[in-house]
Structure formats: C-alpha cells, structure tokens
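Yeah, one chain of the complex is gone here, protein chain that is, but the others are all in their spots.
When the chains are written out, they are named A, B and C in that same order, and each has its own residue count from 1.
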Amino acid sequence: MEPSHDIAHLAHVEIYTDRYEESLDFFTRVYGLKLSAEDGQSAYLRAWDDYEFHSLKLTRHAHTGIGHVAYRAASPVALQRRVEAIKEAGYKVHGWIDGDLGHGRAFRFEDPFGHTFEIYYETVRYSPKGEDAPALKNTASAFSGAAPRRLDHLNLLASDVSEFRRFMETCLGSRVTEMIQLDNGRIGGCWFTVNNKTYDLACTEEHGGGNGRLHHVTYATDQREDILRAADIFLQNGVHIETGPHKHAIQGTFFLYVWEPAGNRVELANAGARLILAPDWEPIVWTEADRKKGQAWGLKTIETFHTHGTPPTAKEQ
Amino acid sequence: MEPSHDIAHLAHVEIYTDRYEESLDFFTRVYGLKLSAEDGQSAYLRAWDDYEFHSLKLTRHAHTGIGHVAYRAASPVALQRRVEAIKEAGYKVHGWIDGDLGHGRAFRFEDPFGHTFEIYYETVRYSPKGEDAPALKNTASAFSGAAPRRLDHLNLLASDVSEFRRFMETCLGSRVTEMIQLDNGRIGGCWFTVNNKTYDLACTEEHGGGNGRLHHVTYATDQREDILRAADIFLQNGVHIETGPHKHAIQGTFFLYVWEPAGNRVELANAGARLILAPDWEPIVWTEADRKKGQAWGLKTIETFHTHGTPPTAKEQ
Amino acid sequence: MEPSHDIAHLAHVEIYTDRYEESLDFFTRVYGLKLSAEDGQSAYLRAWDDYEFHSLKLTRHAHTGIGHVAYRAASPVALQRRVEAIKEAGYKVHGWIDGDLGHGRAFRFEDPFGHTFEIYYETVRYSPKGEDAPALKNTASAFSGAAPRRLDHLNLLASDVSEFRRFMETCLGSRVTEMIQLDNGRIGGCWFTVNNKTYDLACTEEHGGGNGRLHHVTYATDQREDILRAADIFLQNGVHIETGPHKHAIQGTFFLYVWEPAGNRVELANAGARLILAPDWEPIVWTEADRKKGQAWGLKTIETFHTHGTPPTAKEQ
Partner (left out) sequence: MEPSHDIAHLAHVEIYTDRYEESLDFFTRVYGLKLSAEDGQSAYLRAWDDYEFHSLKLTRHAHTGIGHVAYRAASPVALQRRVEAIKEAGYKVHGWIDGDLGHGRAFRFEDPFGHTFEIYYETVRYSPKGEDAPALKNTASAFSGAAPRRLDHLNLLASDVSEFRRFMETCLGSRVTEMIQLDNGRIGGCWFTVNNKTYDLACTEEHGGGNGRLHHVTYATDQREDILRAADIFLQNGVHIETGPHKHAIQGTFFLYVWEPAGNRVELANAGARLILAPDWEPIVWTEADRKKGQAWGLKTIETFHTHGTPPTAKEQ
C-alpha cells in the first residue's frame, strides 16, 4: 500500500503547565523558542524556522501534560478524505472546532488512550516584521542563534502500542519506520511518520498506570554542536538535564532530554542527513536483547525515562 | 494542485569519466563512497547509508559529463502513471530497458536539452556482509567515518530553464522550491523536489553553448563539520577545491565544491534540519539584485562556477 | 636561547571608536562580550571565560584604531626584569601609570610605529555575582552561549616588520612561530607568542601609509561550529562580513572577519588543538609563491584585507 500523503506534517502540540510563568520563561529565554502571541490562557510559540504561527501552545492548566496534537493536511480534499476515514473507523470524535490563532477550522478526535488529535488545512503563516524579518528570504524569521530550528516530533504513552499503531495508520495514514518487539510479543514502542522525516510521533508503553499522558516533545537542531552548546546553557540555567547528549540506537538520533520547570520532558534532537526515502521501507524491529545494549554508544537508559510522564501518576509521586 | 508523490526520490546518477582509474580512486579513497560492484565498463558506488545497490555509476567514456539520471517511483502503479504522463507530454522517449545491476526494468526518456532520465520501481537493496555489516541495524552499511551519508541532488545545465521546469513538473511531478528570476524575465536557475527534501535536482542556465551537460552531483553529510574535515582531506590529496566551504543564500545549504580528477564537479552539502514540509510551499524567488550580495556570508561566486560544466565546451577550453 | 617566560599572556586591548554606542551594542549584543563596567569614556568588556576584569577596553575617540596593547607579566620580579630590558633597549618609554579599573600600575612604552604597549602584574580578577556566577567553578563567569570564550590575539600594522620583530623579541621576549618572507627580502608578516599559544600578536606590513594602526583584534571560540553560527548572527544583524569563514594556511586557524560599526576589524578564530609545545620550534617561513595559493582551502584573500586598517588613511578613503 502506498503511503497516503493526505497528512502533510506534524503542525503543533499543546502542552499544559501548572507553572505558566516559569515554563514560558524556560521556553523563550532558555530553550530558545519565539513568542508569536499570548492571551490570558496560552502562549503561542514557534522555532525560528517554523513557517506556521505556532508549533507549541503552552497553556495554563491544573496539571502538566498534553492538551492536543495537531497535524496539517495536504489539501482541503485530503483533509476531507481523512475526516471520512476517521469517522468510519469508530474512534471517539469531538467534531469540528472553529480554529485557533494559528489556523482555521480543525477536526478533533481521540485515540483510545485519551490523547486529543486535530487535523486542519487552513493555516496562518507567521509574518515576520521589523527585527524579526529574516536576512535570508527562505527562512521563516530572524535567526536567533538558539538551538531549535523547527518542531520535530512528540512521544505519547499508551497502554497498548499495537492498538495505538492501528489508530495512527487508520486516522493519519502514518507509516511505521522502527519499533520495539518485546519478548512477550507486545510492541514496546513504535515510531511513525507521515512524510520523509524518520519519525514525527513515537508511542511507548505506559508503565505508570496513566491515561492520555505525554512522554516528551522535541525540536530539531541544525547541528549536533547546537545540542552540546544547549547542554551548557541548560546547566548554566539550572535546568534538570535528565539524560544525554548521546545517540539513540533506535533512529540514530543525537538527543538531549531536559525537564521544563513544570515537569514536562522536552528534547533537542538532530538526525543528521537521515531521511526515509524508500517508498517500501520495512520497519526496523528491535528486540529486548538489542535494547539491553543501551543507547548507540552504550549509555544505559536512565530509570526515570521509563517512569516519568506528564501528568505524573500516583505511582511516580 | 497537490504534489503527485508518484516519484519517491532521486535514485542514482551516471557520471562519465575519461580518466576512470583516477576518478574511481578519488570517489572511493578520497571522497568516501563504497564500491558495490565493478564491471569492465562501470563502477557501482554508494554512500554508506544509501539503501540501494548504487547511487553513483561511474562509467568509462570518451569524455566527461552525465550518462543518465534515475528516479525511483513510489510503486508499480505510480511508475505506470508516470510513464503514461511522459508519453502523452511528447518528450523524446527511449522506452523500456531491462535494468541494471542495481534495479529492474526502467523507462528512459529525455529532456529537451539532451539529458537522459529513467524511472523504475523494482530495486536491488544493498545487502551488507561481513565487515560491511552495520553496527546499527537501521543503517544501510558499516559507518566508514567518511563524509557522504547519502546521495543528495544534482545540477543540470539547460539553455532554457523555464522549458526544463515544464519537463520536470510534467514528467516527475516535481515542485519548485526556489528559483532565480533574472531582470530579463528569464529563469536563471530552478530548484526542484519530489519529496520533503529542499531539492533533489537543480537546473541552471547553460552559458557555454553546450548540450546535455552536467553542472555537479552532490552527496549529503550529517554535519557541517564533516565538510570542514573533508576540505582538509581534499587539500591533503591535491584535489582541486573550486569554492567553499561556505553557505548558499539560495536554499541555505552549507557547501564545498571540488573537481574530481576527470573534471566533473562534485559537491558535499549539508542542509541542517531544513525540510520543505508545507504542502502549499510557494517558490522563493531571488532577483539579480539579491544575487549580487553573493553567497549567504558574502562570498562572491567564483567565475568558473558560471562557466565550467562537463563535458567542457569549446568556449571553456 | 630559551624563551624568557617573563610575560605570561596578552591581557587586553584598547580600541577607539567614533561611534561608541553602536560599537558597544555590537560587542555586547551581537559579538557576545560581557560588560564589566562603563565610565563616561570607556566600556570594559570581557569574554565569558576571561579571568581578568576586562580584555577589551572600548573608548570614545575622535577616530577608530587602537589605544594600547597590554600584556600581563608572570610575576613582580619578571615585570621588573622586562622594564629594565625595555629601558636599556632605547625604545620610546612613557613610564609608569597608576593602573586602570582592571589592573594595578603598568609600565608603558611604544614601538617604532606608534603603538602603545603596557605591561603589569597586579590584576583585578573578575568576580562573577548573581546570574553571572558560573555553573562550573573552573570557568570565569556564566556561560552565555556566545561565540567568544577568551581574548586570543591582535594584529598590528608596521612599515618595517623586521624592526617590529626586534621590538617584540627585546621588550616582551616573544618567539616568532610563523612568518612571510617576501621575494624582495622583507618580512611581510610575522606571528609572535609569549607562551604555548600559536600566536598572540601578529604584525603585517603597512601599505596604507599610516602609523600606529590596527589590523584586527580576535577572540577564540571553543569550536569551529561557533564561528559558523556567529556568521549567521552577523548576517542577521547586518554586520559587514569581510571574509570567511575559512581556514588560514598560515597558522591553520579557522577564521571569520567582520567590521564593527565604527570600522575596526574584529575576528573570531579557532585553532583546534594546535599549540606550540616544542621548546626549539623553528619559525615556519611562507614565500610569496606559497601565498599565491590563497588560504588553506583556496580562498583568495580579499583586497580590503590588504588595505583596510584603522584609523583609515587618506589612501583608503
């Protein structure tokens, strides 16, 4: 089956925070995103080369975690095709919303694990003005020297990754590029893409008894050196560095994970020149024996990486 | 109009050389490609993470230049759709060939400027064995430490870039991502893609009176540092460095151009995290006034970059 | 003869500007230095890992150029030894000054080409406080993410480089590490060091008819990538990039030259792991034939690099 191409790309993620001011300070001053707008409830953020109005919506909330995940469709017709497919599939549907500061009407639906998704086509392109106008007209706004160039991917927790995979293939036409096959037969983790990126969404098994939880959100950097420099910036600013910089065995991504002040995990990542260009790419399957070797250069995965999600569950606290 | 997605990606390029042994030594020992096979006439080469049998075919010939350009289709059905479209368009058709060491039957046709193209679906995946087996199962072969990770793009010369653009849109369903608009109304250069890469083929105006000429072929590196290191390797090996390392204004690519021993121009390039994800991307248009500013950091484009193509014409010699 | 070791290192440079506010904005906001103090006349600046109070003194003046060059002695005794040697040598002596915000009493003298030098031992170490306290106690202040880590070297113009060499060897006990030998027998340029750095001061031949002029001042970055990133920051901020990034043949330094708003040339440079460790290092001699090959990777040296110094002379204007 050919990939559907109906969905163009991951567009934005809404993150909840119960320490809004500190989270906003982190994302703008330390992590390096730019503020497009702010209303009483949310901040609309983007990396310097994200072409849309926002790729991260940071929202005041009673707890941390994820508000919703948004993908942009390839065309109005493609959007309509997806909406039909989702309705037929029997997943929980929230229906159409009018839109947001950064896009037009969007269709909302839910995976079986409590995460809300939306798809839309009409978007608001970010229009840089004054000092934010880029020196080169093929970039979205002024180069800031900060690490993140564009939104890259997110990782969601689900108690049944196989079930989540069905959801992604059915609703978004996603392809699986890599996966973890546990000895017990279950899928421990699964990496998806709707385009040539190696992945735009990953799902790993929920071990904390939670529902609808977030594992992390990631922005891409141009170079690995940007991540090494960011590590020193995080260190200087007292940010909790959870693990990295190191290289994942799965997907080969160079990574660095930190916790923003409210506790949501955020990553900086660099995939080098790696893309999935083969139209008939077969998912790479990693076994438990493979995983025991640790990350690519031998780093053992830190315990909290398996247990910490947001919002935290009773188990974690 | 939605992108067609019938063509998956640029697959390989055939380069002619009249100094075969020296060219092969350059591509394997200095530039860092791997040899998949060699018959009396040609060497089949690939970068360490190219998944197909070859991405560069180096062929003994009376002169330098380009043999053919190959794209891989997304599926057998997509291949058939493209073949129909090409036939209907009235471009010169060579018809089906049986295939080559690296792929099955391919359909050959020609642009109005003498470059031969082929499209195919059935491929031969490279099967690494022994010492060439990769340590990580999601890479195509053993990491060699060399700069090139995968084939990136090529640049062809044409006396009428607008006409070439029509050819690319019609035959391959390519999108234009950036272009140069000359003051005289002509298109001076045009950058095309069939997927999320920022470009996989560029066409610039032929000023040497030639036909079917090559400007350059390029491999992608994981990091800009790989290119700086390669510059020292080229220097040490007496390779002619034409220009760079520097950053293009157009496409923002970090680049380095050298001439292999027979005179064909080859490039190493790094695009960082830049991708074309917007389904409704509007081509970036550069004017002559823009071009006068030189490359991104002010480097003036070297004269030979405008005049040297392969094979050389009487004008150049 | 053993190196004297009386002089420990290049300590600071005073730069004149006739556009003080713009120059200060450049050095702090764009180039990435930190402000230690400011009085009505001067700003005292340093890179994040300079241990002294200041390494650059930016002073309001009727024209651009250099105020003075300061070296720190290895001890009070070594300082005294140097003062005696300078007095005996017959160079023009200004005598002792009381000191400045960043150091105690200093002995001032002059080279035959109008540049003022000073040497001192008693210094004021920079004491980081509050947000400027470093996360790691072995660095001088908070890591800022900016390119310059510490002062590296400066380049002065002189009409007779051989004469200048005598001055440096006599007054500071400097060693010559590399030099340019012109076909006419003159020394075209000379690179000096008082320690294991490959050079801390260079002198090149004055071609503009000026006296006491500055060619450039340079800070060192940790990585070459810092310089590539800085190039984009300069581009974004409309700074005149004169030449680079590229690699010098002489000394092998990776470089980038820009002009600060008042016109003084400043550089960012990275020498990698290169040090002069051999106690009996013989100066590397470059001929005119060598120089014709351009910089390490073939870049032709830009014309202004030979003509522009500060203050500008009638010849340049």
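The rule we apply is simple: a residue touches a chain if its C-beta (ideal position, glycine included) is under 8 Å from a C-beta of that chain, and two chains touch if they have at least 3 such contacts.
Predicted, not measured: the structure shown is a model, and the values here were computed from it.
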{"item": "Sole residue of B:A37, B:V77, B:A135 or B:V285 that reaches the chain not shown, by the stated touch rule", "value": "B:A135"}
{"item": "Candidate in contact with the missing chain, chosen from B:E84, B:D232 or B:D280", "value": "B:D232"}
{"item": "Among C:K34, C:K57, C:R72 or C:H115, the residue in touch with the chain that has been omitted", "value": "C:R72"}
{"item": "Contacts of chain A with the absent chain, listed as residue ranges", "value": "224-225, 228, 231-232, 234-235, 241-247, 254, 296-299"}
{"item": "Sites on chain C contacted by the missing partner chain, in the whole complex", "value": "2-3, 5, 8-9, 49, 51, 72-75, 77-78, 136-139, 149-150, 152, 178, 195-197, 220-225, 249-252, 270-275, 277-280, 284, 286, 290, 296"}
{"item": "For chain B, the residues touching the chain missing from this view", "value": "134-136, 142-145, 223, 225-226, 229, 232-233, 235-236, 238"}
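Definition applied: only the chains that are shown with their structure count from here on.
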{"item": "Shared interface numbering between chain C and chain B [over half = same, under half = different]", "value": "same"}
{"item": "Greatest separation from chain A - chain, by CA centre", "value": "C"}
{"item": "Mean-CA-position distance for chain B and chain A (Å)", "value": "32"}
{"item": "Centroid spacing, where centroids are CA-atom means, of chain B and chain C in whole angstrom", "value": "44"}
{"item": "Chain C, residues touching no fewer than two other chains", "value": "225, 232, 235"}
